[in-house]
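To start, the structure itself, in structure tokens.
Here the complex is missing one protein chain, while the rest keep their positions.
The block that comes next holds chain A.
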Amino acid sequence: MDEIGTRLPPMAGVVRVGLRHPVRWIIAALCVVVLVIVGRAFAYGQIEWAYVGRFLTAKAIVQGFGNTLLLTALAMALGIILGLIAALMRLSENPVAKAIAGGYIWFFRGTPIYLQLLLWFNLALIFPSVGIPGLWEARMVDVMTPFWAALLGLGVCQGAYTAEVIRAGILSVDAGQVEAARAVGMRGPQVMRHIVLPQTLRIITPPISNEVIGMLKHTSIAAVISYNEVMHTASMIYFVNNRVIEMLIVCSIYYLAAVTILSILQSLLEKRLGRSLNRSSRRVASEEGAGA
């Protein structure tokens, strides 16, 4: 060691003290105070918690939420099917298919969902009857029930958004994957099914989960065409008993519970689809040696 080095004191073994964070403590204390004030306000506010408890298990509310879940599942399924078709059309080389998919996305993303629901519900004003000529015929007012109007309205609109999510997912799959699949002799549809879409699925799971959670709550807009989902049911009840806040709290509990479950399902799904990205067994591989 040179002369300068020996004059600098050695610090091995000396206790090291971390940096203090006084501001963190102050901010944390302020947050707690605000939380207590808000909590106290609600505790002493005019909420009849007994009503909340009673209506939480009321048959009408449970059925209403059942309808919410049904509409969410079916509208989302329709949205994903339409979205996949529209995404593939938009990515195709066929200019007509491309333009039609573009127009679909343009229209259904470009108008409010509220407006679209009213359009579907009032379709009878444009087409008084519906059917296959000579085989089956019905009056549109009988066919376009609140359920069908809500399902078509939400599902078709969702398809326009999902199309863009799926398209982005497909585009993010590396072009080399497609070339490799082509090189082993796969045909176009086989490349899509076995190579591109499985990888797309992993990429689009977070945004699609987001859309499912959004859809669960958007179904409440079907109340405007008097579909019996949970918000509509709750409003029917509070028009009679005037317990507006209590009924809204009941609805919140149902929505929060469902979203919590969906979030858990999402993370399980992501974990499963992410298996191929988990580098953790890399270490095991190197411990085993080159294997050659």
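Basically, a residue touches a chain if its C-beta (ideal position, glycine included) is under 8 Å from a C-beta of that chain, and two chains touch if they have at least 3 such contacts; residues count from 1.
Definition applied: contacts and distances are computed from a predicted model.
Considering only "Cytochrome c oxidase subunit 3", "Putative aminotransferase", "3-oxoacyl-[acyl-carrier-protein] synthase 1" or "Amino acid ABC transporter ATP-binding protein (PAAT family)", the record for the omitted chain gives "Amino acid ABC transporter ATP-binding protein (PAAT family)", by its UniProt protein name. Touch with the chain that is not drawn comes from one residue among A:R40, A:R139, A:R187 or A:K271, which is A:R187. Here the missing chain is touched by one residue of A:S92, A:T111, A:S129 or A:Q177, and it is A:Q177.
Residues of chain A that touch the chain left out of view are 174, 176-177, 179-188, 190, 194-195, 198-199, 202, 275-279, 281-282, 285-286, 288, 290-292.
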